[in-house]
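Excluded from the complex is one protein chain; the other protein chains are retained at their positions.
Labels run A, B and C following the written order; every chain starts at residue 1.
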Amino acid sequence: MSLLICGATIIDGVGSKPIEGRAIWIEGGRIKAIGQRSEFASHPEAKIVNAQGQYAIPGLIDTNVHLVGTLFLDEFVRFEGRYEELIAEAAQVALKNGLTTVCDTWGPRQALIAVREKINAGTIPGSRILCAGNIIGLDGPFSENFFPKYLEVASSSFVQRVNSVYAETVGPELTWLPPDEVGRVVRSYTRSGVDFIKYASSEHRVPSGPSAYLTFSPAVQAVIVEEAHRAGLTAQAHSTSVEGLKAAIEAGCDIIQHGNLTGTVPIPGATLESFVKRKAACAVLAFSKRQQKVILEQGAPELRKSHSPAFMEASHQVNIRNLLSCGASLLLCTDSGYVSQEVMRDPAFEPIVGEDSLYALGSGHFQWFEAMQEHGMAPMEALKAATRNIAVALKKDKDLGSLEPGKVADLIILEKDPLQSASHYRSIGTVIKDGVVVDRSRLPLTPVMRGAAKP
Amino acid sequence: MSLLICGATIIDGVGSKPIEGRAIWIEGGRIKAIGQRSEFASHPEAKIVNAQGQYAIPGLIDTNVHLVGTLFLDEFVRFEGRYEELIAEAAQVALKNGLTTVCDTWGPRQALIAVREKINAGTIPGSRILCAGNIIGLDGPFSENFFPKYLEVASSSFVQRVNSVYAETVGPELTWLPPDEVGRVVRSYTRSGVDFIKYASSEHRVPSGPSAYLTFSPAVQAVIVEEAHRAGLTAQAHSTSVEGLKAAIEAGCDIIQHGNLTGTVPIPGATLESFVKRKAACAVLAFSKRQQKVILEQGAPELRKSHSPAFMEASHQVNIRNLLSCGASLLLCTDSGYVSQEVMRDPAFEPIVGEDSLYALGSGHFQWFEAMQEHGMAPMEALKAATRNIAVALKKDKDLGSLEPGKVADLIILEKDPLQSASHYRSIGTVIKDGVVVDRSRLPLTPVMRGAAKP
Amino acid sequence: MSLLICGATIIDGVGSKPIEGRAIWIEGGRIKAIGQRSEFASHPEAKIVNAQGQYAIPGLIDTNVHLVGTLFLDEFVRFEGRYEELIAEAAQVALKNGLTTVCDTWGPRQALIAVREKINAGTIPGSRILCAGNIIGLDGPFSENFFPKYLEVASSSFVQRVNSVYAETVGPELTWLPPDEVGRVVRSYTRSGVDFIKYASSEHRVPSGPSAYLTFSPAVQAVIVEEAHRAGLTAQAHSTSVEGLKAAIEAGCDIIQHGNLTGTVPIPGATLESFVKRKAACAVLAFSKRQQKVILEQGAPELRKSHSPAFMEASHQVNIRNLLSCGASLLLCTDSGYVSQEVMRDPAFEPIVGEDSLYALGSGHFQWFEAMQEHGMAPMEALKAATRNIAVALKKDKDLGSLEPGKVADLIILEKDPLQSASHYRSIGTVIKDGVVVDRSRLPLTPVMRGAAKP
Partner (left out) sequence: MSLLICGATIIDGVGSKPIEGRAIWIEGGRIKAIGQRSEFASHPEAKIVNAQGQYAIPGLIDTNVHLVGTLFLDEFVRFEGRYEELIAEAAQVALKNGLTTVCDTWGPRQALIAVREKINAGTIPGSRILCAGNIIGLDGPFSENFFPKYLEVASSSFVQRVNSVYAETVGPELTWLPPDEVGRVVRSYTRSGVDFIKYASSEHRVPSGPSAYLTFSPAVQAVIVEEAHRAGLTAQAHSTSVEGLKAAIEAGCDIIQHGNLTGTVPIPGATLESFVKRKAACAVLAFSKRQQKVILEQGAPELRKSHSPAFMEASHQVNIRNLLSCGASLLLCTDSGYVSQEVMRDPAFEPIVGEDSLYALGSGHFQWFEAMQEHGMAPMEALKAATRNIAVALKKDKDLGSLEPGKVADLIILEKDPLQSASHYRSIGTVIKDGVVVDRSRLPLTPVMRGAAKP
């Protein structure tokens, strides 16, 4: 099927300025050409999308989401064996909100791949999924890394079942091993169908606990990245500290997740410079001022402790300012999860994953644009951070990230100019993925997580 | 359909001696007559059950079971909305093991009634269910009364949902009210389809904690029993202390559950006498020596603490001895739950609900007979404690509890003489309920709780 | 030594009106006479207290204090073996603030008696102490009744040591016993030097938990009160529920502690009437509106849960209103503890025991007068509730509670009229105890609890 998008101001994710007076010709799921509408007059069979006065931008990409966002223990049980349904639902909510591609950076690998394949085959609609499976070195949800209390009340067979679905062969036991043994295990994991590799450079916990340990030694980190690259995959690291960040960059990671989080200690200048030297992209987790305020004022004591004013200042204000000026490639990162209404409304969770929060999949990326605007990022840079920069960092820029002939036809038509105000990303008119107009009104097709609470 | 049971020694639950040389004539679900086989020769259409050399006894009744025996939090979630399946499964396991009637003394009322009706209508096989719904004054499972830790990790909507299914209108808030207000609430509950009323006289916790409080004042207890009787129902109390026991007897309860449990303090003589005076039956929870040993030697620290040697001595040895000699009507009580294989094999639970334990539904009643034999109960008294005494205490002796003309035809044919050894109750040859031979090999029909662990 | 108090308006705690133009003649620690100053002109040796324009009232009595108010575990250890010092310090803080007598209703008996004797002997200054030792039926501080978490981290020898100092022979194990056995133990305890007996009628926990159990059956309660009376002591009950209150009144208690606390259920009319019929006095725990607001707005989640608006409405507004109109004898009750600065400033404790809170010994009684004024208590009634009513309820009115010839000379001289405004109780000019002017500026003599935090 052919599609002709007419009348829109085109912001292609590559050039420094919007393009006026051009139409986009889409065929076979890819952008065939961009040119004067008159050039395409000989194709009367094409479906015309009249985007007069609107803005065409590349489909958005989020580098860091969790399509399965179960938080309460009862949810883990209720949705056991139904991860594919949740993932499909989440991928559809993402697509509805303009994310044509999402990177799942911690989730149940097999279910993610199964849904990814269905979406790729066109069996169901949904955001394009790229997934890492487990964060190498971390355990499943029922562990000190995530929800230690759950261990005390669940049957051990359930705990083992769920943890093994997440951690598979690349769990915490790897942290005990020397580099070559870790390498062998990771090599095998690179062949398991994942799209990229993610490992933990610093430990996983709330972003400003009493201490910050390295999950893996730099030598082991280097081996993990090497194995990813040998398999033709990109590598990412989870990092929340200055030394974790440095180790991850030096290990050769392509993307550092939430690289701006370094507790209350700003990133040293030498490390800022190494982003550029080592060509590591920095996925930036950015709270808007509004969300910072909500967390600091309405958060539960634990949340306020881990998101202290000093943390907000160093990890959010100072680091983001310095990252903006150091020339690093910055990427959209929400770390958002697809959570239930119950979680959204729970007093403990509401300030952080409530409606329209950074961590809530579906709205988090809108928050991100608004936050980065507050931090002073140039509008065109913000757009590229959510499109082309990510495609490049993922080594997927042959296909994704920009509106250019030959690229996959993932694009959004906004009713308002995103370069004028970050809030305009919310004015989604049309989402096109793989050259097909998405029927947003139908998404998600079968709500399970956001469906009726009663089973 | 007619049934003629021939050749068996008949122990009818009424007389002091077995009856030899008689046949039992069953018709329309009831015992029509017991007589010489020759008397029934004119009924050639009857199905003949040849029980030569075997022993016919009334169907067994357990006064205290929990057909839904979920223990781990993940089980509560997994089986939410499937209580009817679990109850049916448990009722079939009970029936298979010779319990033709079970009294569910704490469970989800609506589901219990639904299954009870299906069994009564003959839609599915199963032990005859008599149920109380909630223990008046106690909360649902996620509370200080049962599993307080679960409150910390489950979503509040799940907690409220489950608790409200159990506690309904007769939960812990009643303990705050004066007698007349409790009475009004209980009156309404007596009309909810329950077969009997059960309330907490002393608090619910492990049987020998640091203190023993009264859940309800004697005045409130009297009102609760009065409301039950006014509605034509019998009343039971949960009791675990000397004062709880006295209050329950004085309130007019028909049955005191595990009345022998009074911590490390033996029941005073005056209270023993009041059983007879006030016509209160005592459901006796009795561990065999083997199980006492398993608990004391292999139990987890908490279990060993709550089942200390001093507790075993007072509540089991001394109290049971005195109850046997005081003339009280004693009843079979296992307090058994229908639990999963995972629970049975868990180190924390195994010593108490493992295979062939008192608290494991299906085997608990066999344990009970063996324990009471050890305590010196006369074989014929033990048999009556599990049949006719219970029927009388429940005011159901018009129909249940004995092999007499006119009674419902619930009976078991044992291959070995139960009066010779308590272990012979395990030698079940045939179970007949409502005059129909049960196909034990098919039970349970659809295992859910004991089915595959994976959903 | 003789003392002549001249010029003051005398509010004697007995009459319905203040007395003007009279002087109080004190000799040998007692009030010798009250009359025209000229009547006493022949005693030139007397020390003259010029109280012109001031107000003389009986020394205040608090029915419910805890002179040892340790809360954090480290305080319990730090002050182990130093209870006498803490008690002396607290008694001096109380005296400094106008309380010439305090009733310690839960504390370490031996240390309380030792300090009581020193104060009575005049060895050290301090409020007159009347003490109960343990609350019969409750355990020491490290138990489910008070601080269960502490059990997990302290050595068992320390736990046992502290608990045994508090609980002695009358701890929670009594709740397992029948009446006669409880009676025997209590009889012995009445001979241990305590001034009155206190037991738990309803369980001890935050004032509106999920359920409200009876600690002792009414039969046991009756025996406890009987033993107290037989020994010539008065009896008090801890009560926090409607049924607990009724049982305590019916058992014959002289004083019900915080009898107005009945959760969210107001006291039934019949129980209100029984106060008068059974001559039971009600010690009223009354929050001012200001403190209610602080609790509801700044309290930690747990505190807000246990002091919900519904609880405030029933237990404070409705019950106090009804108690005022039913004719019961009401008594000043703060339930205040002598706590450290660290506790006062801790976020979890500050809203409830911070400076100038009801529960903070030294200021709590001022709060109480202000709260009762808000509740509409007549000023003269409030004064009697803090003086003569208590003396009567304690059967100590032969000596205490009023300014009458023959009574012990405990009195306060206020600079402002307490009948005009409750806040005027704070305007303490002079405190006289046992006929001696207290040197308030020196109190407390040796601050330990409120001394330097470092040991």
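Here, a contact is a pair of C-beta atoms (placed from the backbone, for glycine too) under 8 Å apart; a residue touches a chain by one contact, two chains touch by 3 or more.
Here the structure is a predicted model, which is why all the values come from computation and not from measurement.
Enquirer: Can you list the shown chains that the hidden chain touches?
Expert: Missing chain, whole complex, touching shown chains: A, C.
Enquirer: Among the options A:G7, A:G107, A:G137 or A:G183, which residue touches the chain absent from this view?
Expert: Considering the complete complex, A:G137 is the one touching the chain left out.
Enquirer: Just one of A:G53, A:P178, A:G327 or A:G406 touches the chain that is missing; which is it?
Expert: A:P178
Enquirer: Looking at C:A23, C:A154 or C:A283, which makes contact with the chain not pictured?
Expert: C:A154
Enquirer: Could you tell me which of C:G81, C:G269 or C:G376 touches the chain that is not displayed?
Expert: C:G81
Enquirer: Would you write out the residues of subunit C that touch the absent chain, in ascending order?
Expert: These residues of subunit C touch the chain that is not shown: 72-78, 80-81, 147, 149-150, 152-158, 161, 340, 342-343, 346, 453-455.
Enquirer: Residues of subunit A in contact with the chain that isn't shown?
Expert: Against the missing chain, subunit A presents residues 137, 139, 143-144, 172-173, 175-178, 181, 203, 209-220, 241-243, 246-247, 262-265, 268, 271.
Basically, only the chains that are shown with their structure count from here on.
Enquirer: Draw the chains as points, connect those that touch, then say whether the picture is a line, ring, star, complete or other.
Expert: It is a line, because the chains touch in a row without closing up.
Enquirer: Find the two chains joined by the most C-beta pairs in contact, please.
Expert: So the pair of chains linked by the most contacts is B-C.
Enquirer: Go ahead and note the Å separation of the Cα centroids belonging to subunit A and subunit C.
Expert: Measuring from centre to centre gives 62 Å for this pair.
Enquirer: Go ahead and note the Å separation of the Cα centroids belonging to subunit B and subunit C.
Expert: So the centre of subunit B lies 50 Å away from the centre of subunit C.
Enquirer: Report, in whole Å, the distance between the mean C-alpha point of subunit A and the mean C-alpha point of subunit B.
Expert: 56
Enquirer: Could you list the positions in subunit C whose residues touch two or more of the other chains?
Expert: Counting only residues that touch two or more other chains, subunit C contributes none.
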